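Here the complex is missing a single protein chain, while all its other protein chains stay put.
For reference, chains read A and B in written order, and residue numbers begin at 1 within each chain.
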Amino acid sequence: MTEVARARPTSSDDGQERMPGQSDMWVLVMIEAITFSSYFVVYTIYYCRSAEAFLRSQSQLDLALGVINTLILLASSWSVARCVERARAGDHRAATRNLALTAGGGLLFAALKLHEWSVEIGRGNFFSTDEFFSFYYFLTGMHLLHVLVGFIALGVVYYQLKSPARRSLEVIETGATFWHMVDFLWVIIFALLYVMR
Amino acid sequence: MTLSAHQRLVAAWFTLSAITLVAWSIGASHGRGPIEPDAAVAFSAIAITLIKVRVIIREFMDVRHAPARLRWITDGWLASFGLAMLLAYFA
Partner (left out) sequence: MTVAALAQETAPQPPASSLGKLAWQWRHNPKLELWLSWYTILVFYNVFGIVFFGITRTQPPPKAWWDLPKIVWWFHDKGWGLLVGFGIIFVMGAFATASTALITYSIRRMSVSPAFAWSYLILYSLAAVPGMLLTCIALVTGAMRPDRDPRLMGLLYDMGFLSFSGTMGIFLIGSVVWGVAILLDENAILPKWFGYFNICNALTEVVVATCCVLKSGPFAWDGVIAFYINMVVFGIYTGLFITYLRKMIEREDMDSPQVRGIR
């Protein structure tokens, strides 16, 4: 099974339609999006059943930390998109710099997440404390797992960018697609756990 | 005014960050006493989120230039998810 080689335009604004990355990765993105959507709907249903209890627990979360984490991931999404744009333009050094920014953002996000968990545990809020915190640790934990897998995707992108013999734009876009998924999943988690009431 | 690819990405990032700060101000209780369920806040949070996710998909993930099928599938998922969330909260 060979894939027809597609000419990659250097500008992304030339009106041509093309699939961003491998379509196979989009299968993964949609499956994860739908699976997480089911978790989010279940969360909302459980929230509505015991709103007061959920809100009391939610007030123990640090909204500012949630916002900072969201801004960090949005910035990392921007930098990986810039990495793809630079790779398309043939500027692989700039692409690698942006990739490093992305990885740095991911690490910062993970570190802050662990810090946030340690703060909550310090306050006596564990996974088994109440339903809100079960959802909190579950959703943020599953998401962090996806961030870790995202680092593998970024590693594959770095491997591509490193040597002129590789630099497959399709693989770079595919890795970036996974990272963007990690970002938009967090955007929804932030809204549900920190904002919605 | 047509933006270059780079400028478009920056504009998207700026918009997303600004919307996040708006969500922050909506979500913060501003010391108004015990926190209560608020349908307006919930609706805004869900609506804002749908907008943010769509911007990420269209701009960052470049689905803007993707084949029609992918555009339909991503929009379709977003719409059904939004609907499911609103039903779950309000019904």
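Basically, a contact is a pair of C-beta atoms (placed from the backbone, for glycine too) under 8 Å apart; a residue touches a chain by one contact, two chains touch by 3 or more.
All values reported here derive from a predicted model rather than from experimental measurement.
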Chains still shown that are in contact with the chain withheld from the display: A
Contact with the hidden chain (one of A:Thr35, A:Ser59 or A:Ser118): A:Thr35
Sole residue of A:Met25, A:Leu74 or A:Ala87 that reaches the chain not shown, by the stated touch rule: A:Met25
On chain A, residues whose C-beta touches the chain left out of the figure: 1, 22-25, 27-28, 31-32, 35, 38-39, 42, 46, 127-128, 131, 134, 138, 142, 145-146, 149
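FYI, only the chains that are shown with their structure count from here on.
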Residues of chain A defined as touching chain B within the complex: 11-13, 16-20, 23, 26, 30, 33-34, 37, 40-41, 44-45, 47-48, 51-52, 55-56, 58-59, 63-64, 67, 70-71, 74-75, 77-78, 80-82, 84-85, 173, 176-177, 180, 183-184, 187-188, 190-192, 194-197
Chain A-facing residues of chain B, complex: 2, 4-6, 8-10, 12-13, 16-17, 20-21, 23-24, 26-29, 35-38, 41-42, 45-46, 48-49, 52-53, 56-57, 59-63, 65-68, 70, 73-74, 77, 81, 84-85, 88-89
